[in-house]
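Here the complex is missing one protein chain, while the rest keep their positions.
In this document, chain identifiers A, B and C correspond to the written order of the chains, with residue numbering beginning at 1 in each.
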Amino acid sequence: MTVDVQYYVLLSMAVFCIGLFGVLTRRNALLFLMSVELMLNAANINLIAFAFYHGNLTGQLFALFTMALAAAEVAVGLGIILVLYRNFRDVDVTVPTTMRW
Amino acid sequence: MMIEALIAVALIGALVTFVAPNRIAGKLAFAISLVPAALSLWLFGAFDGSGNALRGGELAFESQAAWLEIGDYSISWFVGLDGISLPLVVLTTILCTLAIVSSWTPIDERQSQFYGLILFIEAMLIGVFSALDFFLWFVFWEAVLIPMYLLIGIWGGPRRKYAAIKFFVYTNVASLVMFGSFVALVFGLGDVTSFALPEVATAMLEGGPDGLFGLSGTTLASVVFIGLFLGFAVKVPIVPFHTWLPDAHVEAPTPASILLAGVLLKMGTYALLRFNFTMFPDQVEAYAVPIAAIAVISVIYGAMLALAQTDLKRIVAYSSVSSMGYVILGLVAYTQFGVGGATFQMISHGLISGLMFMAVGVIYNATHTRMVTDMSGLADRMPIAVGVLIAGAFGYMGLPLMSGFAAEYFIFFGSFGSELLSYSALFTSLAMFGIVIVAGYLLFALQRTVFGPYRLETDYEVGRAPVHDVASLLVLLGLVVLLGVAPDLIFDMITDAIDPIVQGGDL
Amino acid sequence: MAATATGPFGFAPAIAVFPLVAFVITLLFGKHLPKKGALPGIIATGGSLVVSLVMAAAVAGGDAHHTELYEWTAGAAASETGAETIAFTFGILIDPLSALMLVIVSLVALLVHVFSLGYMNAEGETGLRRYYAELGLFTFSMLAFVFADNLLMAFMFFELVGLCSYLLIGFWFRTESAPSAAKKAFLVTRFGDYFFLIGVVAIAATFGTVGFAGEGSFVTAAETAIEDGATLFGFDAQTWVTITGLLVLGGVLGKSAQFPFHTWLPDAMEGPTTVSALIHAATMVAAGVYLVARMFGYYALSPTALSIIAFVGGFTALFAATMAVVKDDVKQVLAYSTISQYGYMMLGLGVGGYVAGVFHLMNHAFFKALLFLGAGAVIILMHHEQDMWKMGGLKDKAPVVYYTFLAGALALAGIVPFSGFWSKDEVLFDALAVGLSEPVILAAYAMGLVAVFFTGFYTFRMVFLTFHGEPRSDTAEDPHPVGWAVKVPLLALGTLAAVAGLVNMAPIAKLAGVDITFLEFWLDGEYGYVEGLTYHHYHETVAEMAFEESYIGSETTTMLLSAGLSLGLALAGAFTAHTLYNVPDPDRHTTKLGGAYSVLKSNYYQDEYQVWLAEGFTLPLARAADRFDQTVIDGVVNGTSQISLFGSDWVKRIQTGIVTNYAALLVGGFIALLLVLGYLGGWFA
Partner (left out) sequence: MAVIDLPQWLALAPALILAATALVLFLFDSINPHSTNRTVLSGTTVIGALASLAVAVWYAAAGVGATGIENYGVIDIMDGQFVVDQLALFFMIVVAIVTALVAVASHDYLQDHTYQAEYYSLLVLAATGMSMMAVSNSLVTVFIALELTSLPSYALVAILKDNRGSVEAGLKYFLIGALSSAIFVYGVSLVYGATGSLQLEAIAANLDAAGEMGGLLGLGILMLIGGVAFKTASVPFHFWAPEAYEGAPAPISAFLSSASKAAGFVLAFRVFTTAFPLEATTAVIGVDWTWAFVILAIVTMTLGNFAAATQENVKRMLAYSSIGHAGYVLIGLAALSTSSGDLVMGAAMIHLLVYGFMNTGAFLFVGLAEYWGVGRTFEDYNGLATQAPVACAAMAVFMFSLAGIPPFGGFGSKYLLFSHTIEAATENTALLAAAAALVINSTLSLYYYSRLVKALWIEEPLLERDTLAKPTGLYAAIVAAAVVTAVILAAFGPIADVATEAAATVVG
């Protein structure tokens, strides 16, 4: 039995929006990062679903790339958050506001 | 290649002066500037052009080289002179030389930069008057702003920063409007393949633009005409776009004022003549009355403002506004004497206003004030300089046998009987009242500054003016009288270039 | 180019060139020259006089001269009468009128130069180089104006003499009053010249020519235009001629100090008395009247213009004479009398009395120059005291000055047989003749007639106060002696003032029926003449276009009537002055005038309203304009920049610095974009 593609799309959209919500509401850098990961994975859901729908592997392949790059992104991100903590003694993303206007 | 030589000499001279030590910069720049001056005089002698550059006339010292192709349009290095531009080039080179001399006394810091900028602006000005490709012309047109901005900004008076930025931004926005309008026109003209002004002018004569932006051809032409007019009106300047001028003049150092009044204002009128009044005969006819009204207002209003001033430089600045009003009136008259007189007035006013600013500068160098109320009886201390100042003032009032009278008389005669302009007689008579007001404020100023018992608020010892200043003053005065006695020295070549315009489209 | 002219006329340009050269020489080397440049001036003016006399002789020899010297510029004319091109040239026109005027001008100029030796040099003035240079420049301009053969050239030199007048009035520039007087003189005349210039431009633009003489003259063009009944600038030809004529008249009124432009002349007395004699009595002020005479053919075409000229003339004559009555400064009296006398000339010309006008112009030049120089001499005597009430009893101390001055006074008052009588009488006679059928002219005549009385009165008031009675001050006790340089010119002019009238004794001629009206013959082209510039041509034109003359009884009776009337009034005036002032210790008698005194003393408040126009009206207006410019117009400009900078300040606040806000704004912006495109694309449909 197969599930129609639009349900996958709805699911991914839901996940995407949850991620987006997190991005907008969370002030902790790590949670912010995780929310972004959610959004990326929402994209992955789409890709794989559509790969199945279109019957070609491009989507799945791209999903793999996405995961890899997401990992790299997280790595860099954690590095930055580290120095953030070192400089501001906090991982709240709303604290650093020395530059504005 | 003569024009290229002119520009190159000035440019290279600018670079050389820029790196020269301050000590010798002044003399060096003077020596260098003699070359273009001499060259331009040679050009004047060797001038073999005829007709109007934009009306298939025979160009002198023409040279053209492809520059870039953009889409279906080609832009080229295209310079040449006709009877209108040549006198202006000569005026430029001469005034630049004299401006350099007149800055020997007042400029006492960063000389090399100062004189470098003067030579740079000279190069750009020559380019403005000789370029015949719109894009190239615009390059020079805009490039003039930089040196003037710095001249005012660095060596200017107390409010120099405000004045400089005002001048810079105000004229720049005008240029953008003008650029946009003209480009739109070119795209509106179906079969034009380049930005060369003669080609555009020809196309305008042969039917004008097709529609654009959903505007009909004629509407587009009118819109462009107005756009260009506004763009140039700021540069001229025409009331009510004149407010940058007094600030710029008052703050600018004397040499900058000389160039500003002497040449930079003429860029505006020159452009008006080259673009609006050469390419759009129909629009000129359609808008003749409003333009004439603006001209009259400029004349009277400008003169009235001058009457209210107590700063000598402000007086001359506002009177420039007034004088430029005459030019507009002459242009819109669209007769040989009208347009010719307007062109003649460009030269004449260039010389006389240069003379006035130079004389005021000499007084300022001695007294360190320009306030009419701060001094009197200067004739007692610096008789020769004051004598020249008085002569210049009467030249400004249009005293016969001086160029000012010739110019104004030509304009008045040309516009009084103009067929194209309705109510021409009325407009002319109104504008002529300017000659009374100008006498009013200049004589008031003279009476209070140079006559009467000697008195000076600032405590400086006023002696006779330096020889080099007096010399350059006399040179200008000589030219003014020469052109007043023998206007045909240049009026012949001017009218030769004007006729194709005023005699309608036949090429 | 002038060389093309045959015979003596080839030298015509020299008349003007001599003083010009003198000007240059004096300007450049005056400091090192003996007499500080007086000599070049004297030589030059002498030369001019000689050449002028040669010209006059040549004209007398039945010849005339009209040539173009130099083309100033030429070009296309869009003229109403269809002339295609127009040339603006410098040319020489020597006909009886200009020849006469040349002689007058160069003669007076010469005498004034000589007089200056005594008046300026001897008094140890500084700035003499400037003085003589300017004098030379003036003489040059004036002579060039006189022989100008076209209106534009006339205008140019008309302006130049104005400049010289400005400079010379302001000769003592270290004082407060002189520069201001100079400025006033130039401004008032400039105001007139404004109309003049419009007139020149209008005439040029109408007829495509500005020539005075010959077929190509605008006068001829105007005649033909009127005959063809052409419409010019929307008016019928004659109206347009009137308009343009009156515009030119503006300049005339200004220069000849006619009402309402007369206010500058009294102030002009701030200048050296020599200057007053030359410029503000004999020559420059005459330029206006001369111009009317020069282009009389044009005015003759317009009765309206003529009657306006006549009326203004008559009015000014009386108006100024009344003011002269109460002046205490000897030069002031002379100034107002000058205004009044030019009024007579205008009256004469205005009624078509071409000869009368020119005749009075000539006589006046002589006797008024004489009076001014006399006054100058008196001023030397009095150590530069000009108040007549401080003088008195000078007649024994300086007989030469006295008798010459007296001659001038008699001429001015118009006592037979002195020159003034003949010319003034002729003016009045012509006025009467026309006036009998033209009420306006009659009024003008009446005013002129009344003025005769005042003239006699103030003239002799002046004479008596100055020379008669007891000395009223120490300086008057032992005056400063005067030298030959002063006396010679006085004697020369005195003689002329006495006898110049004999050249045109019309009444005698009528009575005795002998042809002794030489000036009339002279101007009538009995000798040399230029076609269309002769008296009888004018006379016909006037008769045909404007006025016809009528007489009380016969012409002769009318003449005798008018002559007797004017002579009687003059004598009456003189006698009144005698009774009031010719006493050892005269009284001011101001109370007799009552309220009128203050009015007269303050010149009918003419200066007040003109000063108000300049400083009470124009200046505030200018200041208001300036405020408007600074606030409104410039305000808009600066306002624009202020607004954009304020906007900038507002825009950059979006960048709060808090990254979650950024995320929110980012998403918000994205959604906004989504909505716009979605709406356009109808995705939500």
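FYI, a contact is a pair of C-beta atoms (placed from the backbone, for glycine too) under 8 Å apart; a residue touches a chain by one contact, two chains touch by 3 or more.
Please read these numbers as outputs of a predicted model, since none were measured by experiment.
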Check: shown chains touched by the absent chain are A, B, C
Where B:Gly71, B:Pro158 or B:Gly463 are the choices, the one touching the absent chain is B:Gly71
Going by the touch rule given at the top, which residues of subunit C touch the chain that is not shown?
641, 644-645, 647-649, 651-652, 654-655, 657, 659, 662-663, 665-666, 668-670, 672-674, 676-678, 680-683
Hidden partner interface residues of subunit A, rising order:
5, 9, 12, 16, 19, 23, 29, 32-33, 36, 39-40, 42-44, 46-47, 49-51, 53-54, 56, 58-59, 61-62, 65-66, 69, 72-73, 76-77, 79-81, 83-84, 86-88, 93, 96-99
Which parts of subunit B are in contact with the chain that was left out?
66-71, 135, 138-140, 142-143, 145-146, 149-150, 153-154, 160-161, 164-165, 168-169, 172-173, 176-177, 179-180, 183-184, 187-188, 212-214
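Just so it is clear, only the chains that are shown with their structure count from here on.
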Arrangement of touching chains [line / ring / star / complete / other]:
line
Per CA centroids, the chain at the heart of the structure shown is B
Would you mind pulling out the distance in Å between where the CA atoms of subunit A average out and where those of subunit C do?
98
Centroid of subunit B to centroid of subunit C, CA atoms only: how many Å?
37
Quick one: subunit A and subunit B, Cα centre-to-centre, how many Å?
65
By the touch rule stated above, which residues of subunit C touch at least two different other chains?
none
Among subunit B residues, those touching two or more other chains are none
Any idea which subunit C residues touch subunit B in the complex?
71-73, 75-80, 152, 155-157, 159-160, 163, 170, 173-176, 178-180, 182-183, 186-187, 190-191, 194, 197-198, 201-202, 204-206, 233, 614, 618-619, 621-623, 625-626, 629, 633-634, 637, 641
Residues of subunit B defined as touching subunit C within the complex
166, 169-170, 240, 243-244, 301, 304-305, 307-309, 335-337, 340, 377, 379-380, 394, 397, 399-401, 405-406, 409-410, 412-413, 416-419, 425, 428-429, 432-433, 435-436, 439-440, 443-444, 446-447, 450-454, 486-488, 491, 495, 499
Subunit A to subunit C touching residues, read off their complex
20, 23-27, 93-94, 96-101
